[in-house]
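Missing here: one protein chain of the complex. Every other protein chain is in place.
In order of appearance the chains are A and B, and numbering begins at 1 in each one.
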Amino acid sequence: MSLLEIKNLGVMFGGLRAVDNFSLTLEKGDLYGLIGPNGAGKTTVFNLITGVYKPTSGTFFLDGKELKGKTPEQISKAGIARTFQNIRLFNNLSVLDNVKLGLHNRMKYSTLEGVLRLPKFFKKEKEMDEEAMKLLKVFSLEEEADVQAGSLPYGKQRKLEIARALATDPKLLLLDEPAAGMNPSETQELMDTIRFVRSEFSMTILLIEHDMKLVSGICEKVTVLNFGTELTKGETSKVLNDPEVIKAYLGD
Amino acid sequence: MNFLSFLISGVSLGGIYALIALGYTMVYGIAKMLNFAHGDVIMIGGYMAYTLCSTMGMNPMIGVIGSVAVCTLLGVTIERFAYKPLRTAAPLAVLITAIGVSYLLQNLALLIFGSAAKSFTSVVSIKGISLFDGELVVSGETLVTIVVSVVIMIALTLFVNKTKPGRAMRAVSEDKGAAQLMGVNVNATIALTFAIGSALAAVAGLLLCSSYPSLSPYTGAMPGIKAFTAAVFGGIGSIPGAMIGGILLGIIENLSKGYISTELSDAIVFSILIIILLVKPTGILGKKISEKV
Partner (left out) sequence: MKKNIKAVKPATKTSLITYAIVAVLFLIVIIMDATGAMSSLFRGLLVPICTYAILAVSLNLVVGILGELSLGHAGFMCVGAYASAFFSVLTEDTITNAWIRFPLALIIGGISAAIFGIIIGIPVLRLKGDYLAIVTLAFGEIIKNIVTVLYVGIDSKGLHFSAESSMALGLEPDGKNIIKGALGITGMPKDSNFYIAFAILLVTLIVAYNLVNSRSGRAIMSIRDNRIAAESIGINVTKYKLIVFALSAFFAGLAGVLYSHNLSSLTANTNNFGYNMSILILVIVVLGGIGSIRGSVISAIILTALPELLRSVKEYRMLVYAIVLIAMMIFNNSEKTKNLRSSISLKKFAEAKLKTRKGGTK
């Protein structure tokens, strides 16, 4: 059984087809790229499979479980985690708390146990601290654990967002332009991190990216979106040399 | 006959709500903020006219002009000093600032004019008419209110749709950034919106105080909130929506005063607000706004 199966997904916004008849199948452990010119509907695909938008047609499955029409909260619990194109951290909370929030549904105690400071509170908080610090170390953010997330430099904010997503222990990780705004050396470092995450957590990753160096460097396969529909898909090196794809990017 | 009388005074009250609601809706459309102090501009307008006419004994017409001028200036000043620095701030901060401005105006009035209600002399000198052998009496205030609000609504619709500044206003409310790129002076347009909204509030205030001749520092607060209800009712950001919402709300309020309970009429109006927001938050004529992810 495939890990992610998207079948003929589509959505309309006020008569405009933002995404149409989009299908994609990911196997466990895939590192897959979703590329295409601006406005092609890439982020909309992410928003559809994380429940931010409800699809008007088609459906999708994670591990054989249908998730169409589920809320973002339910989809997160089902095992899809994401980052955002315009970083969305909890800016006023500490770096550590951001990651601990990712652990929210994995290490639980009730509001009452928290307010009354029952033993479970201390036990679970300790577990959360340890687990969160482990993740922060993976992204070399452990020094900044007590810093406010909003005051981190840009590159580190991107990393923290990935760490928070991983904390939910997802089956599938969606990265929306992880290299946006990074310089070449930061991008290189990010590529190493993504490879590491994939092998360390045996993660399946779907990413949107404009930086073709990153895409050709780490993605085995890509799908090219244009005007909300699939233009082509296949092995990264072949697709990137496809004249149709070049035309879509450069225009006619 | 009772019903007709409630209906007519409801339309009149609704016209006043509509004028106030226009200010809310235009500001909300353009500056994307709830100008909580809008209702208190009404009250300041009332006190201005009271000072000019009752205290200084001037002609009611001078009272009207003075009051409109002061409120227009006040609206622009509030925008410039309190709201403009917060263009990019979180909505919560803007809302609290607006509440602060409202609080400021109320307490300024309280210090200057005292808490005791003043009895306002109507600025309307037209006599009422009597129909059906005196069974239905329509006061001059009611007539003037209906006529004035209809004329203003028509003029405003023409202004927004047919003139260059009106077009600029629509452009800014659609997309501030794009409007700026197309050469629209966004700051001036927002200031103009506040000026028009406050001038309308002054007119509404004079009509309100003429029909219900008691003026206190809190006179503007309730009509302000109700007019906001009207704006939401009609669909926030929509000018025709504010007019329809205002008039409907006025009618509903007066009918519930007449047939249900005077004490509970406010509760009824507020219940309507809540029901609308829950069932159709976009109001009768409003557009859906969704957050970009």
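Note that in this section contacts are C-beta pairs under 8 Å (C-beta built on N, C-alpha and C of every residue); 3 or more make two chains touch, one makes a residue touch a chain.
Just so it is clear, the model here is predicted, and its values are computed rather than measured.
The chain that is not drawn here is touched, among residues A:Ala18, A:Val52 or A:Leu175, by A:Val52. Across A:Ala145, A:Ala180 or A:Met212, the residue that sits in touch with the chain not pictured is A:Ala145. The hidden chain makes contact, of the residues A:Asn92, A:Ser140, A:Ser199 or A:Ser237, with A:Asn92. Among B:Asn59, B:Ser119, B:Ser214 or B:Ser271, only B:Ser271 touches the chain that is left out of the view. When the whole complex is considered, the residue among A:Gly29, A:Gly114 or A:Gly181 that touches the unshown chain is A:Gly114. For chain A, the residues touching the chain absent from view are 50-52, 71-73, 76-77, 81-82, 84, 88-93, 97, 100-102, 104-105, 107-111, 114-117, 121, 124-125, 128-129, 133, 142-143, 145-147, 151, 164-165, 167-168.
For chain B, the list of residues touching the undisplayed chain reads 33-34, 82, 85-97, 99-101, 103-104, 106-108, 110-111, 218, 221, 225, 228-229, 232, 261, 263-264, 266-267, 270-271, 273-274, 277-278, 281, 291, 293.
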